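All protein chains but one are shown at their positions in the complex.
Moving on, here comes chain A:
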Amino acid sequence: MNGNMNLTLKVWRQKNSQTAGKFVTYKAENISPDMSFLEMLDVVNESLTLKGDEPINFDHDCREGICGMCSLYINGHPHGPKQAITTCQLHMRTFHDGQTITIEPWRASAFPIVKDLAVDRSAFDRIQQAGGYVSVNTGVSTDGNAIPIPKVIADEAFNSATCIGCGACVAACKNASAMLFVSAKITQLGLLPQGQPERYRRVQSMVAQMDEEGFGSCTNTGACEAECPKEIKLTNIARMNNDFFSAKLFREEEIHEESHGG
């Protein structure tokens, strides 16, 4: 087909978390510009498999930018060179014939390598488990319209809630900080009336878990915001810090009471 490309890939291969990894060079030939980046890797993997070699392992699932499973550090950028998309939404028309593309996994000690380009992001789940919820059991009988929520507040909460938990913010950060990810959930629930009763307790427990997982601190560089496929704003971090200090300074007793009363 006209306009198809030949590319050189430098791909990080690593059998598992215990063994050392290395870059391996592959040729990706006759690649259509209409292919997605992951479809290009499918083509490479198909030929590796037919040769009896192990295909390049990478995480992926929905292939439409919403499940958050795909990752990849492409030519120095999480999810590749384009803004506001995930790797699965990146198309090969972004690249040109003859280009060399370097593909690495997320690099952060809190995200150990699973195999090749796939990493273990279960630390994110544990942070959510520490408090990323409103404690309501199934079966509430309050009508959904009982508490009106101003549209601007609902919209702002939604903007934070669009985080897909992919980990690009951590990968982009020189400190491997997870503050953008954590603050997105804290902001969503902190803005909504439903989230108020546990607001200060939540921020403390989620931040404590974040620290325990070994993520770095935020130094306000803003790389996370720049690379976030869902354009989660840095102001989320400001809100989280605000709630965190407020909890520390003025609400220790309340939090203490709650955890005993729980």
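Convention: a contact is a pair of C-beta atoms (placed from the backbone, for glycine too) under 8 Å apart; a residue touches a chain by one contact, two chains touch by 3 or more; residues count from 1.
Definition applied: contacts and distances are computed from a predicted model.
Visitor: Under which of the names "Phosphate transport system permease protein PstA", "Putative phosphoesterase", "succinate dehydrogenase" or "Fe-S cluster assembly ATP-binding protein" is the non-displayed chain listed in UniProt?
Guide: Choosing among "Phosphate transport system permease protein PstA", "Putative phosphoesterase", "succinate dehydrogenase" or "Fe-S cluster assembly ATP-binding protein", the correct UniProt name is "succinate dehydrogenase".
Visitor: Consider the whole complex, including the chain that is not shown, and state which of A:G65, A:P78 or A:G216 touches that chain.
Guide: With A:G65, A:P78 or A:G216 as choices, the missing chain is touched by A:G65.
Visitor: Which is it among A:W12, A:Y26, A:F124 or A:Y200 that touches the chain not included here?
Guide: Per the contact definition at the top, the residue touching the missing chain is A:F124.
Visitor: Determine which one of A:N75, A:Q99 or A:T162 touches the chain that has been left out.
Guide: A:T162
Visitor: For chain A, which residues reach the chain that was dropped from this view?
Guide: Residues 1, 15-16, 32, 34-36, 38-39, 42-43, 46, 49-50, 52-55, 57, 59-69, 84-85, 89, 91, 93, 114-115, 118, 120-122, 124-125, 128-145, 147-151, 154-155, 157-158, 161-162, 164-165, 188-189, 192, 194-195 of chain A touch the chain absent from view.
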